[in-house]
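Excluded from the complex is one protein chain; the other protein chains are retained at their positions.
Which chain is which? They are A, B and C, in the order written, and residues in each are numbered from 1.
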């Protein structure tokens, strides 16, 4: 089975087959022999060419998005059937992340201050809104350039996680 | 609901009712107000008259036998409906432990030495058999007085946990 | 001298657990309090007793004097330990405890009140002959005088609120032209944050170190200091990594700072454990900053190098005991570093996170201590501080402590929540940090725009392989299960066919 795996900016082409209780993976042309033992639920111990890793692979509820915890790090991963990914790419449906056109509340909290108004053009890194949560003020910054299309909240308002804050165009 | 609870040599008569999100227990005439919050699976935090305990109550696969882990101690408990227990007592079916008439292997291991032969009369505390397991020699002693009726193993033999070793009469 | 028998801990999380452990060591009964969301929290499980004190927001539970005092009365506690945060530096609450005949484990209300006001604290420091950053108070209305004073100090200057804290009402002014506007904004911010518009100005140090002295004093006028802690690794005025001793400390500087700390303690009639914070300039001059009238988050680094259990000493002092240790007993044994483990996402500008700890395993083995407020399956709620634990590591010297920090940060297992673990690991590899060349500007200067690498390319490759194999195994299992089902189903089909045939040949 061949997979297309994406972590942050890196894309991996991984082909896996099962042979005599081991998994043989070919990653970007290199062969890796893998042993895997379940530790219950979502955790496993894996030996990649005898290198030991305790991994915890969790599904995020979406088909392709998973989270893996390894060496104390939480790593978001996108995984897809390789052929499907190729097809999508050709059709221009690349799952490569574009700039998200909406900003949703990343946590429940209180809108302290709006840093922009409708029609403003913002640059990547510009402060958009300040949310108070867990006793701290959190500045939410733009993840890319854009123009503010609409704003759905006002200062002093409480928001739940996932509530729409504003839209870009 | 009224229960009869037995731990080692102690018997408790406990009556419980549920009132406004708390449990009111009467134990041997004394009232205790209990709050309980599940911690997932078999563990709970319980406040007994505001005294805090983290308890892990596990069923042993039998109806009446349970194990509770509290304050780092593993405690075997027998619990029964109070009325049923009273009935049994009257009928002479007291669940109070009598001397077990069989000795089963308490762990997998190797029978190193038999300390008795059929027909021997043994006293409480007499060595019956030595089993080697986990690199150690373990002396299994009689839990009461009795006469050896039969022996099902011989030295050098491997046993699994629960295998019959000998019977008393 | 009355012994304390039962202590109510008016706090939650790791500091409540920390205090409960000290109580247990000396046979004192510990009483936890909890809000709705904390009913099964770790500090409740750890305590001997626990009382409910209200709804989840701290303003309806951990901050409500009446509710806490009611729980204290109900439980029969003879003392209250406030921890840090919440009511720890609240003079009114301390006074209420005294009025209700309950020992408040902390300084006198008057001392808390005096040191909580920055201008009063500054006056006390001047009386006690402590060096202060050049600066002064002035009449807000007389701008000519203010501008003149600012010019004398020299730019850049810092405008600070008298009632300040947490960076509110604080402004850096680079040049005289900006002074008037900044002053107005700082003052109005201070009014809205603290209801008190008083401000003062100080010289702004560009790359100061934050070094603080732990003090311990009793009710009989005895006092000692327990060396310094260097807390320069900060993000937005929040300490992240602390250590003791400071990598730049010398014997004479330590004596100078220690004497200064004890001198302001004397001046303010200080009783108990406290921390005198200083800024240390690049030329190693030190300046008084403020006094924290409570146990600090970072107290364990001092415990690990001095061997003194500060919470036990706090309790002894509150009982009225004379100090059991003298200045000569305080040695420096090795080196300790603390990393704060916060539920924050370093890649999203350290945004706080909430969630359930699906996996949570502490590092263990030589030299590591973890003071954790959570365990596996704990929920991290939105209502409180995002710090879930502190990892404190001891080594025979700074370099062994850093080595062990690296190991233990990698050994820490957390699933279900993002934390500062990975970022602390990054700092441990930073050459400037390793050489001890740090200041409060360290994170800002070293990681502008949060440009640190949490995941190496090698780790990404390994993670990709792990997820691919996991996916392969799951898909393979589903395929095999389905094949088996098909085999079974066709088995059933055959069985049905047989039945039918039988029937055909029989009854029908």
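Methods note: a contact is a pair of C-beta atoms (placed from the backbone, for glycine too) under 8 Å apart; a residue touches a chain by one contact, two chains touch by 3 or more.
Remember, predicted model here, so these are calculated numbers, not experimental data.
Visitor: With touch defined as in the header, list the contact partners of the absent chain among those displayed.
Guide: The undisplayed chain, in the complete complex, is in contact with A, B, C.
Visitor: Considering the whole complex, which of C:25, C:429 or C:445 touches the chain not shown?
Guide: Checking the options C:25, C:429 or C:445, the one contacting the hidden chain is C:25.
Visitor: For the chain not shown, which residue from B:56, B:126 or B:163 touches it across the whole complex?
Guide: Per the contact definition at the top, the residue touching the missing chain is B:56.
Visitor: Among C:12, C:254, C:404 or C:460, which one is in touch with the chain left out?
Guide: Result: among the candidates, C:404 touches the missing chain.
Visitor: Among A:45, A:101 or A:147, exactly one should touch the missing chain; which is it?
Guide: Selected residue, touching the omitted chain: A:45.
Visitor: Can you name the residues of subunit C that touch the chain not displayed here?
Guide: 17-18, 21-22, 24-26, 46, 300, 303, 307-309, 333-334, 361-362, 364-372, 375-376, 396, 400, 403-404, 406-407, 410-411
Visitor: Which subunit A residues touch the hidden chain?
Guide: 35, 37-40, 45, 47, 50-52, 54
Visitor: Applying the definition given at the start, please give the residues of subunit B touching the unseen chain.
Guide: Here the touching residues of subunit B are 1, 3, 5, 7-8, 10, 12, 14, 16, 18, 23, 25, 27, 32, 34, 36, 42-44, 46, 48, 51, 53-58, 66, 68-75, 77, 79, 106-109, 125, 133-136, 138-141, 161.
We adopt the following convention: only the chains that are shown with their structure count from here on.
Visitor: Ranking chain pairs by how many C-beta pairs touch, which one is first?
Guide: So the pair of chains linked by the most contacts is A-C.
Visitor: Centre to centre, using CA atoms, which chain is the farthest one from subunit C?
Guide: Most distant chain from subunit C: B.
Visitor: List the centre-to-centre spacing of subunit B and subunit C in whole Å, with centres computed as mean CA coordinates.
Guide: About 46 Å, centre to centre.
Visitor: For subunit A and subunit C, let me know how many angstrom lie between their CA-based centres, rounded off.
Guide: That gives a centre separation of 29 Å.
Visitor: Whole-Å distance, subunit A centre to subunit B centre, using C-alpha means?
Guide: 51
Visitor: Where in subunit B do residues touch two or more of the other chains?
Guide: none
Visitor: Check each residue of subunit C and list the ones that touch at least two other chains.
Guide: Answer for subunit C, listing residues that touch two or more other chains: there are none.
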